[in-house]
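Just dropping this structure here.
Note that one protein chain is taken out, while the other chains of the complex remain in position.
In this document, chain identifiers A and B correspond to the written order of the chains, with residue numbering beginning at 1 in each.
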Amino acid sequence: MAADVLIPNAGQASGEATIIRWRKKPGDRVQPGEVLLEVETDKATMEVEATATGVLQDVRFAEGAVVPILTAVAVIAESGERAASVVRSEVAPLAAPTPQNGNAAASDLIAIMRAHRPGRLVVSPLARRLAANTGVDLTGVTGSGPHGRIMKNDVQAAMARPAKTTTLAAETRTPTVEPGSRWIPFNATRRTIAERMTASAREAPQVTLTTEADAEALGNLRAQLRADLSDDVSFTDVFIKIAAAALREHPHLNARVENDGIRVFDALNIGIAVDTERGLIVPVIRDADRKGVAAIARERRNLVEQARSGKLRPDELSGGTFTLTNLGAYEIDAFTPIINPPQGAVLGVGRIVKKAVVRNDELRPGATVILSLTFDHRLVDGGPAARFLQRIKMLVEKPHLLIA
Amino acid sequence: MTSLTIPPDRLLQMYRDMTRIRKFEEKVYYLFLQGQIVGTIHQYQGQEAVAVGVCSALRREDCITSTHRPHGHCIAKGVSIHSMMAELFARATGCCKAKGGSMHMGDVSVGAMPAIAIVAGGVTIAAGMGLAFKFQKSDRVVACFFGDGAVNEGAFHEGVNLAAIWKLPVVFVCENNLYAASTPMQLTTPIAIAERAAAYGIPGVVVDGNDVMVVYEATRAAVERARSGGGPTLLECQTYRTVGHSRGDASTYRPKEEVEAWKQKDPIERLRRHSIANGVGAGLAPALAAVDREVEKEIEAAVVYAQESPPPRPEDALLHVYGEEAAA
Partner (left out) sequence: MKRLSIAEALREAMREEMLRDERVFLIGEDIGIPGGFGGAFTVTLGLSDEFGHERVLDTPISEKAIVGAAVGAAMMGMRPIADVQYSDFLFCAADEIVNQAAKMTYMSGGTVKVPMVLRAPVGATNRGAQHAQSPEGFFMHVPGWKVAVPATAYDAKGLLKTAVRDDSPVLIFEHKRLYGKGGRKEAGGLDLTSDIPDDEYLIPFGQAVVRRAGTDLTIVATLLMMHRSLAAADLLAQEGISVEVIDPRTLVPFDDDTVLASVAKNGRLLIVEEDNLTGGWGAEVAARVADAGFDLLDAPIKRVASYDVPMPFAPVLENFVVPSVERIVEAARALVRGKA
């Protein structure tokens, strides 16, 4: 009886095996129990035995080949007997004619692809390009095409709403009654924040560095700007400018982890964390490095107003490459901001507080501000992140360097 | 008319077969005009003596190859009229399961190969069939029908040449109805067809194709020669189709007088007059009349059969591409 020689399923996690050595060659007579070849899986090396009597033939893979489990790598058949796999070319009963193309289920192919190229998204080329041009994060997009293929429509839909990176368990929608408490369902904003923060915490190993900067020069600068400009420039606006300048010099912080690599963005689109009644919203100031602080101020005020009245457009919420969050107004000094996924870093700014400072070895009244940088350790290590933060500190303490 | 003695029952059978062809074709023409038959049809009225004369000289296990004008050949060889009508009506019960249509009719169980619509396409195939008979050491022969237009195709030359040099058991029957579609022979063929046989070293015989008895005798001789290993013969039967090349052809390229003259030589009429005049069998005229009525009933029954047969399923179009799907 003819038989296929299959790579057995021994619970390999990767779903495949590498052919190490053929111990028999085409034309050899074999019997059940004889070892035909050795294969290596992620667990161990194992021997594949013959399960039939006959001649080994039609060896389809050479040593070194990596094949999915249950692949037929050869055939054992009696001479003159048609091998079992020959049956495949015979026509099915007339009742069910099918087009002549292959039988591989599309889902099998996707499974093979994921086994060998993990993390690769199923995205149409058009959707990919659209997402790249608009800064939409594909990992947060649900595809509506076959096998979850992300297509142009899906990217456009994602642009119209903040992307959900994961879905929370549906069962939380059904409240249970617990005396002494009340259950308030998530609104859309809350749910989005919950999902994004969870994803951020789960996917990115985050480290926070803090440094205390002398804020005297910063205070002076702001006073001068307020005096001479018609726009009401806030500390946040200056910090945005400072962060943008620092990012220009440290582009790897203006990036994110994607698949098996890092995507570095050309544009510096800085998101500002805004506290609203509905919750935290992060509108984006695009090309922050190319705008003067007055323009930034105008734009920021407009965005905050829109955010608080719920009127932000999708493109005002998307495309951010870095985020700034200022809790100084709430008398917070240092904190550990969470990265706004899928970005690579976030800068937290605390309050500018009067305190005693040491200058030229003398104790003086002064003002300081604590800067808290959280970064994705997959993206950069502590050293480069620290240097970035150090630069920010330098620009805070010596803002005249901004025009150097 | 020849005075060779052909037994009365055979004459009657020939009369029946020619009448079946004629009445089949007339009915099919009528149905085509009504729109119950689609596509196109190439009809055989006027040429009945060739098909019947040749096929009467063949055994059931001998074979024929046919052309785009196959209805007469098929009926003469014994293909069921029911299955032919069903095929024209595009029914699943047709002789080709509605896959072939008018130009590909046949039934291998009676030795009628599915007809080949490419002019002269059957000549090389007939040679191959004869080759198979030689290999199989059987004494079967194949009669290969084609028209006057076919003798100028390359396949004619190659097929006849091969059959000649290998002495294959083939009878090449040229139905010379003087026109290839609308083109008369004198514009295309510099030499009489039967004379081309000499170029291949085989006998070339010309007969009056509207005399079924002469066609029958000439075929018998050619079949004997082929069966005994003498090789092929080129048999030119001079005849005429009294209808257009295909439906919708008004034949305005043929002079009216010519058409009328040939109608006077109608083969069925000639057989009837001959049989009666020579007193072949007592009471032949009533017998012939009875045949006419029986054939009409047979054709009517075939039409009803076809109309009541189911059409094929659309997805049957995907079947029968490969040999694995053919009947064993």
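The definition used in the following text is that a residue touches a chain if its C-beta (ideal position, glycine included) is under 8 Å from a C-beta of that chain, and two chains touch if they have at least 3 such contacts.
None of the values given here were measured: they were computed from a predicted structure.
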| item | value |
| --- | --- |
| Displayed chains contacted by the hidden chain, counting the whole assembly | A, B |
| Residue touching the undisplayed chain, where the options are A:Ile110, A:Met197 or A:Met394 | A:Ile110 |
| Of B:Ile6, B:Leu178, B:Ala287 or B:Leu319, the one touching the omitted chain in the full complex | B:Leu319 |
| Residue in contact with the excluded chain [from B:His104, B:Arg241 or B:Arg272] | B:His104 |
| Options B:Gly53, B:Gly72, B:Gly121 or B:Pro267, residue touching the unrepresented chain | B:Gly121 |
| Selected residue (touches chain absent from view) among A:Gln57, A:Thr276, A:Gln306 or A:Gln390 | A:Gln57 |
| Touch list for chain B against the chain that is not drawn | 63, 65, 94-100, 104, 106-108, 113-114, 116, 118, 121, 123-133, 135-136, 154-155, 158-159, 161-162, 165-166, 319-327 |
| Contact set of chain A toward the excluded chain (per top definition) | 25-27, 55, 57-58, 60-62, 64-66, 68, 77, 79-80, 82-83, 85-86, 88-89, 100-104, 106, 108-110, 112-113, 115-117, 120, 122, 124, 146-147, 149 |
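As a working rule, only the chains that are shown with their structure count from here on.
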| item | value |
| --- | --- |
| Gap in Å, rounded to a whole number, between the CA centres of chain B and chain A | 77 |
